[in-house]
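For this depiction, one protein chain was excluded, whereas all remaining protein chains were kept in their positions.
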Amino acid sequence: MKAARLYDYDPKMNVQLKIEEVKAPTITAPDEVIVRVGAAGLCRTDLHIIEGVWKPTMDPEGTLLPYIMGHENAGWVEEIGSGVRSVKRGDAVICHPFRSCGICLNCRHGEDMYCDNGQFPGLGMNGGFAEYFITSERSLIKLNANVTPIEVAPLADAGITAYRAAKRAAKLLRPGSYCVLLGIGGLGHIALQSLHAISGCRIIAVDREPAARVLAKDLGADFILDGGPNVIEEVSQITGGGAHVVIDFVGELGVENICWKMVRKGGQLFVVGYGGNINVPTAHLVIEEINIGGSLVGNFTELVELMELNADGKVKMHYTEYNLASINTALDDFKNRRFTGRGVIVP
Amino acid sequence: MKAARLYDYDPKMNVQLKIEEVKAPTITAPDEVIVRVGAAGLCRTDLHIIEGVWKPTMDPEGTLLPYIMGHENAGWVEEIGSGVRSVKRGDAVICHPFRSCGICLNCRHGEDMYCDNGQFPGLGMNGGFAEYFITSERSLIKLNANVTPIEVAPLADAGITAYRAAKRAAKLLRPGSYCVLLGIGGLGHIALQSLHAISGCRIIAVDREPAARVLAKDLGADFILDGGPNVIEEVSQITGGGAHVVIDFVGELGVENICWKMVRKGGQLFVVGYGGNINVPTAHLVIEEINIGGSLVGNFTELVELMELNADGKVKMHYTEYNLASINTALDDFKNRRFTGRGVIVP
Amino acid sequence: MKAARLYDYDPKMNVQLKIEEVKAPTITAPDEVIVRVGAAGLCRTDLHIIEGVWKPTMDPEGTLLPYIMGHENAGWVEEIGSGVRSVKRGDAVICHPFRSCGICLNCRHGEDMYCDNGQFPGLGMNGGFAEYFITSERSLIKLNANVTPIEVAPLADAGITAYRAAKRAAKLLRPGSYCVLLGIGGLGHIALQSLHAISGCRIIAVDREPAARVLAKDLGADFILDGGPNVIEEVSQITGGGAHVVIDFVGELGVENICWKMVRKGGQLFVVGYGGNINVPTAHLVIEEINIGGSLVGNFTELVELMELNADGKVKMHYTEYNLASINTALDDFKNRRFTGRGVIVP
Partner (left out) sequence: MKAARLYDYDPKMNVQLKIEEVKAPTITAPDEVIVRVGAAGLCRTDLHIIEGVWKPTMDPEGTLLPYIMGHENAGWVEEIGSGVRSVKRGDAVICHPFRSCGICLNCRHGEDMYCDNGQFPGLGMNGGFAEYFITSERSLIKLNANVTPIEVAPLADAGITAYRAAKRAAKLLRPGSYCVLLGIGGLGHIALQSLHAISGCRIIAVDREPAARVLAKDLGADFILDGGPNVIEEVSQITGGGAHVVIDFVGELGVENICWKMVRKGGQLFVVGYGGNINVPTAHLVIEEINIGGSLVGNFTELVELMELNADGKVKMHYTEYNLASINTALDDFKNRRFTGRGVIVP
């Protein structure tokens, strides 16, 4: 099959994926499924992989390369293992990015991302920048009728990360409450739509990019700010003393220490983007009684819910399409922010 | 002041309220507030009062009549007691129907309707079918700018009853879940809008009246049923085995024993309307693991939330206006279903 | 292997299980596990099976008999299927009674008992009144060190049914709240210990049997009642107006319609026992705003939690031991209440 493979890590990202013919994957366990890739989302994590950020975790022995990235996949079932019952050849599916075991206690609590025995196609093993890739039955959700893989592939990772944060936020928000979203990019624009769908709160969208602010407005944000130096004061004015919830999709460049100052007494900051360090006085935490918590990729049931919102027309992914042969252009455009929303590779 | 007073109970409701001049109320305690009535909603409870249904509870000694009904009130603050700090003369307000004490443990838990020492203007004491009525500071919510009393008065009781049920439902509903609303009248149409605002679920609206079904469609119900003899089977088909939540705004005439049969394994029936008896095998409760629970008038904070949804344009009350002099016509039209939505009296 | 098999249904239960030599089970799927039975609890469900109550559900074609009952099993792993990773031969285990699929949405939400594709050893297929029985990897929990199968087998079903109800109750109970337990038998005595362990509420134990009341006292119930004709009034006196939660382990013989009258405004009745019909006015449900809900067998994670409480010495099963050859005596003693706590069969 055709695939794009990474041959070298490079902190400066001056590498090209090689488009080449490789052996297609084969079933080796009863719960495995081969998926014919319909579309695979490009993710900031892919850039980090190329930079070598994930090498210590995913490739400690240095034996992984060359390999195929791509962890935001949707397509059609090509072949199933002997124990698979819930899908059959030809079914259109989206793939939760993590192959969880279903047996460990974390899996039993539904927290697939905490699985003690998980595998991550596209990170520690071959992924979806190819014609086929292999995953397990537990990762698959059948697409609703009339939904095609390319419309939804990035929901598999970017989408559920945003949705999980939005869902956790919604539990804390009442009508009349305010939620700040920092960063209306690939994740933020999904969080915005999700919040509107599942919560009656008011949304304050913050982004330094004019194009992102236009998108936020189109998607119905109640207030839109440009994230200038007065942003804390602006949020305080709008909210009468601070937001009930702030979701930070940036998590670095100083944003991480602006965010907790926007939170109202008793409120919550969810940190989704990362890179920086939060430095907060315990006295502030206690007297304001605020919470600061990380939020990870969503679990399987959250992907199910997001697909339902998508099927109902309530959450849509904005994307730009590239074919597999152009993946290096796509990566280049991504690094240089030449497209809005999400880039998607079609083999 | 002018007021409409009830002089007799009559199971057949062949009574006329007398429009007459009576003494205006005066402040007798530091927390009291006199409200100039802007609008007062007509409620099925008013019909029940006339029938004598509430006499044993609210008028056991038979000393209440003649008195002024009207418990869904909004207007302007006319005069405040010496201890009142949060409102001042001229403020536009909506009035939570129950005067709670703020001291008992139920009040401290925010459950105003469970208050050990509450009073109910319009039931056990004079209410708002008059130019003025008296309530307490704890009952008042200032209206958002640009909101007028007549647009919102029935939210004070009908509205929060519907909203409370919708809010309890929303906690149990995920995207992709189904909620059945039985009865799209004064309460049901508020529940429908509330659910849309705070939950990503799918809504199945059921009503025997064509006009109510048209309203349900206008308000965005996902499925609309006429409540015929196959309704349980129709719900089962749409939902793939039963609804996650059913809200019954009827509660009598046999509907009460259809509702629990629509509930899916692990699901919930909220009963808001009443009159009938539920008869359910314990084996069904256990094997299906369903819940059946009553839902009462909302508390103060729920009225605050509903007013925020209203201010944001997400929930609107449909109403027909009558002036106080025509209140007997209004009651007659109500009994004979000559208007849709809610009837509102303006003094 | 030796096994006790049922050959006939009989509403009067005048049947004897046959102790006979049968073929031991063999692995036929990669996730299967053969367990050498250490102990198998006797359950009221076994009596119901003999009576034929479960025939329409579990044996609609009439092809099941002769078969081996026994669904409350603990023992040692004897043999594992090719895909099993989490246990190995020799491990001491307790077996969740339901073989859930791990794939359907209910399983993904952790609600094993709602599984769309489940199997029930001891009901619709051979169970544990034998030397060996077959189940699946997903059903198994390794025993903590120093715990033996006989001490815990009935926790696998009776235990988690009681624990699930206690856990749901605990979420609704604060220090100073009251919980009524009706029936301090095999389930009730586990619920009592569980509630003490996980909640700071006060417990009112009700049982008509003096021996059960003694047990309740030993286990630390705060109040003990004999369930006589004044029980509603007695509960109202103790609680100052009704219990916050009532758990009914009887569910028939009129108890089911006493229970909801003991519930305080805003409170909850959990129905665990069954057989009778609840008949309640919707007006009572609404005005008192009470909830009535069934409670089923606990899921896998609840069995994990109960085993932890057991390992910590906080919950212990009271039982009487019988060997497999005496199983008909055990059934007879059970029918005639000749033992307290739970009967356990040892092959």
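A, B and C are the chain letters, set down in written order, and residue numbers restart from 1 in every chain.
Everything that follows uses one rule, which is that a residue touches a chain if its C-beta (ideal position, glycine included) is under 8 Å from a C-beta of that chain, and two chains touch if they have at least 3 such contacts.
None of these values were measured; they are calculated from a predicted model.
Of the candidate positions A:K217, A:K265 or A:K335, contact with the unshown chain belongs to A:K265.
Touch with the chain omitted from the figure is made, among A:G90, A:P281 or A:G313, by A:P281. Checked against the full complex, the one of C:S199, C:Q268 or C:N299 touching the unshown chain is C:S199.
Take chain B: the residues that touch the chain left off the picture are 29-31, 82-83, 85-86, 101-105, 108-110, 117, 137-138, 300-301, 304. Contacts to the hidden chain, counted on chain C, fall at residues 174-176, 194, 197-200, 202, 222, 301, 304-306, 308-309, 312, 314. Not every partner is drawn; the one left out touches chain A at residues 106, 111, 113-114, 248, 251-252, 256, 265-266, 271-296.
Methods note: only the chains that are shown with their structure count from here on.
Chain contacts here are complete: no pair of chains fails to touch.
With each centre defined as the average position of its C-alpha atoms, the distance from chain A to chain B rounds to 42 Å. Looking at chain A, residues 301, 304 sit in touch with two or more other chains.
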